[in-house]
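All protein chains of the complex are present and in place, except for one that has been dropped.
For chain A:
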Amino acid sequence: MEFAELIKTPQADNVMLHRQFHLAVEGTLCLTGHHLIFSSRQQNNTEELWLLHSNIDSIERRFAGSSGIIVIKCKDLRIIQLDIPGMEESTNIANSIEVLSTLDSVTLMYPFFYRPMFEVLDDGWSLFLLEQEFELLSSVTNEWRLSYVNKEFSVCPSYPPVVIVPNSIDDDALRRVALFRQGGRFPVLSYYHKKNGMVMMRSSQPLTGTNGRRCKEDEKLVNATLCSGRRGFVIDTRSLAVAQQARAKGGGFEQEVHYPQWRRIHKYIERFNILQESFIKLVEACNDQANNMDRWLSKLEASNWLTHIKELLTTACLAAQCIDREGASVLVHGSEGTDSTLQVTSLAQIILDPRCRTIRGFEALIVREWLQAGHPFQLRCAQSAYSSSKPKWEAPVFLLFLECVWQIHRQFPCSFEFNEQFLIMLFEHAYASQFGTFLGNNENERAKLKLPEKTLSLWSWVNRPEELIRFQNPLYEANSLVIWPSVAPQSLQLWEGVFLRWNRPSRFLEEAEEERVNIIRYNKELQARVNVLRRHLAELEAEGVEQEEP
């Protein structure tokens, strides 16, 4: 298929662009296979706006006189309006945008066409290998091993080819456990807490069904992670009622009789369409320009978004507390183990592991706990909050996770190497990107699409020093401690950086950030200069002493 066939009117002049907090500008609109490009050339102010078609969540069109008005709502929550002269032109453009922003085939997506303007030094596709992670692990314990049982993706289609499992469990046993867990997602290691050797594992629900099926290998695998006499917690991200209902459909939960060393805690975390609805409601509230405080607060409350944030953070803190304070190991699962499970395991690591609060460590966490762990990005992020179609698999699971990280970041602003912009950037790229990183739903699909050969990795770009500098937190000082966030409602705030990003004048906040950067930079410069002088002085003094002494 040629994109040109879909673009009847590739260019329109005298188009007006309207955005919040910007004066309307006139310019030329161009459509290409992957971009909507608006460029204005005014006396001293040339401006170009490039919008990926895949970033467009929905468009609305209407006519005013002889010109068409197109309102474009993006997945990054921005809203722009284009006034295009000429009925035919505007209809053509709107049609093209509609088609181009909803292409079905993954291989037509921009990452397959994008050619970087920079040289790739550090290929992001091979930056985070589980083998490296395991090397670190094996330097402190030998209770774990790498298993390639899923090399062909035959045991668990949503798992990566290599996983970390207890040393004492062989691949045959793993195959049998996989049959006992939904989607084949047998328990694997998620995190090892060096301080006390406790671990966090994740899986999907066991398929106990109504008649209480058992699986000896599963019991053995789960227990293998506990030293004798130790106990563990199963954190089930469903309510007890939901877990019980799941039995009717063949699912279920670990019966304490069969897992006597384990205690089950049910902590309900909202999922799927309810999350998506909450997201839509919140964004709607944030776009409500009404000058009414009561309405704003009641809409914010009615969206329930912050409730989900609080519940998720609480569960993650609980998991971290079990490990660090109770000295117990933890197994986390919900039903499929691809959504709320990953939210909990990754957030708990942010709390526990200082490494995850560095840029590289956070990237590794995303790769390990989200991409390789098989969070279905493509399904979840197909549509954002403006989509008019009924959500099928869409849910802001990853965004919710990012916001929780932001909440912790806000409470510990000096403990993270990255800044808020880094989190916002990840949100954007999960929904629309020139990079292949978030394409596909799991490693299996990514391998089939040959993403590493055909597309560029987000990390190849982000980790270039030129880019990285935008994402560094100037206040960062490594903090080796566990950081316990407060989950009280008073401590949680709306993530303005995402939800009010296009709705608030950002200049003043950007200026503040600039000031912070400058204060720190000037300090470092001075430090360097003082050190040079000190050394210089010391050398001169030494010379002086030598001269005097003989």
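Heads up, the rule we're going with is that contacts are C-beta pairs under 8 Å (C-beta built on N, C-alpha and C of every residue); 3 or more make two chains touch, one makes a residue touch a chain; residues count from 1.
Convention: contacts and distances are computed from a predicted model.
Student: Could you tell me which of "WD repeat-containing protein 54 isoform X3", "Large ribosomal subunit protein mL51", "Protein TRANSPORT INHIBITOR RESPONSE 1" or "MTMR7 protein" is the UniProt name of the chain missing from the displayed complex?
Tutor: Result for the unshown chain: "MTMR7 protein".
Student: Please pick, from A:182, A:203, A:321 or A:372, the residue that touches the omitted chain in the full complex.
Tutor: A:321
Student: Who touches the missing chain here, A:223, A:255, A:307 or A:421?
Tutor: Of the candidates A:223, A:255, A:307 or A:421, A:307 is in touch with the missing chain.
Student: Return the single residue from A:265, A:379 or A:447 that touches the missing chain.
Tutor: Hidden-chain contact among the options goes to A:265.
Student: Thinking of the whole complex, not just what is shown, which of A:23, A:227 or A:290 touches the missing chain?
Tutor: A:290
Student: Of the residues listed, A:113, A:134, A:393 or A:484, which one is in contact with the missing chain?
Tutor: In the complete complex, the chain left out is touched by residue A:484.
Student: In the whole complex, what residues of chain A lie against the chain that is missing from view?
Tutor: 230-231, 263, 265, 267, 285-294, 296-298, 300-301, 304, 306-307, 309-310, 314-315, 317-318, 320-322, 324-328, 410-415, 475, 477, 479, 481, 483-484, 486-494, 496, 500, 503-505, 508-509, 511-512, 515-516, 519-520, 522-523, 526-527, 529-531, 533-538, 540-541, 544-545, 547-548
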